[in-house]
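Input: a single structure, listed below in structure tokens.
The complex appears here without one of its protein chains, the remainder shown in place.
Then we have chain A:
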Amino acid sequence: MSILVYAEHDNESLKTETNKLVHAASAAGGDITVLVVGKNCGLVAQAAAKITGVSKVLVADNVAYAHQLAENVADLVVELAASYTHVFAAATTTGKNFMPRVAALLDVAQISDIIKVESADTFVRPIYAGNAIATVQSSDSVKIVTVRAASFDAAANDGSASVENVDIVKVSEKSSFVSAELTVSERPELSAADVIISGGRGMQNGENFSLLHGIADKLGAAIGASRAAVDAGFVSNDMQVGQTGKIVAPNLYIAVGLSGAIQHLAGMKDSKVIVAINKDEEAPIFQVADYGLVGDLFDLLPQLEAAL
């Protein structure tokens, strides 16, 4: 068995999702190759070569892959996939975008968003916003799998794999990159943070999110949000936690002024410790919170910041 792991990165740094993917792949067994697709991504490839358990790193470094457009990436991965029994990618907006194309072009199914590897052909994945957990077995010749990184530990970084260039270039004339508006933040990313503090509709507006900043700074936390807060324009979409946003599992998740809708819980209920701050003691978020504090967030947040 041989597994191709698609590296998650932004051309500059390798994301910890990749270490988690490698850990998931090692549970399936077999030889692990990491594929780095991008432009000027040499440093990423070097970092990937250090992940424990990786035997080879393939780098496709070309302007065609600068933005990892699904059409180009999928055609590349399809060509490489012939030598592998599995392809694993993170269930991020990158992996979700190109992997189903790979599966369709190979005429196999995709198994989305797995949280556990039972064996080389059997995987566990949540369905219905995490209200049911399915175990599925695939008899496809190559298994195309996206992985919920938050559910796996990260492989360590004491390896030394060889790095090889791949000079297959796939360019679709039908799709091109126009622009990106990326959020710049000094804080840790949601998917990598040990502590997350999230605000909901109860924050009332975007400015009030600054009440979370001081606390986040003291805890080294990332800041998240509910869909309602994103929809109301308080904060940007990349901060959304939930079924259809980011799935996180930090050591500590502090939910402020959000009710705990099924779709939000789907994104954070595997956090180790959950704290809820809400003025409604009946709010469903308290049913999953380890520590609940009932009260007005506008009184409690300044107190919390001072107490830390």
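The rule is simple: a residue touches a chain if its C-beta (ideal position, glycine included) is under 8 Å from a C-beta of that chain, and two chains touch if they have at least 3 such contacts; residues count from 1.
To be clear about the criterion, contacts and distances are computed from a predicted model.
Engineer: Could you tell me which of "Phosphate transport system permease protein", "Electron transfer flavoprotein subunit beta", "NADH-quinone oxidoreductase subunit G" or "Cytochrome ubiquinol oxidase subunit I" is the UniProt name of the chain missing from the displayed complex?
Structural biologist: According to UniProt, the chain not displayed is called "Electron transfer flavoprotein subunit beta".
Engineer: In the full complex, which of A:108, A:161, A:203 or A:256 touches the chain missing from this view?
Structural biologist: Checking the options A:108, A:161, A:203 or A:256, the one contacting the hidden chain is A:108.
Engineer: Given the contact definition stated above, which residue among A:33, A:62 or A:92 touches the chain not shown here?
Structural biologist: Candidates A:33, A:62 or A:92; residue touching the omitted chain: A:92.
Engineer: Looking beyond the chains shown, say which of A:170, A:246 or A:264 touches the absent one.
Structural biologist: A:246
Engineer: May I ask you to list the residues on chain A that touch the chain which is not drawn?
Structural biologist: 10, 67, 69-71, 74, 92-94, 96-105, 107-113, 122, 126-140, 172-183, 191, 195, 219, 227, 230-231, 236-238, 243-244, 246, 251-252, 262-263, 269, 272-275, 281, 286-294, 300, 303-304, 307-308
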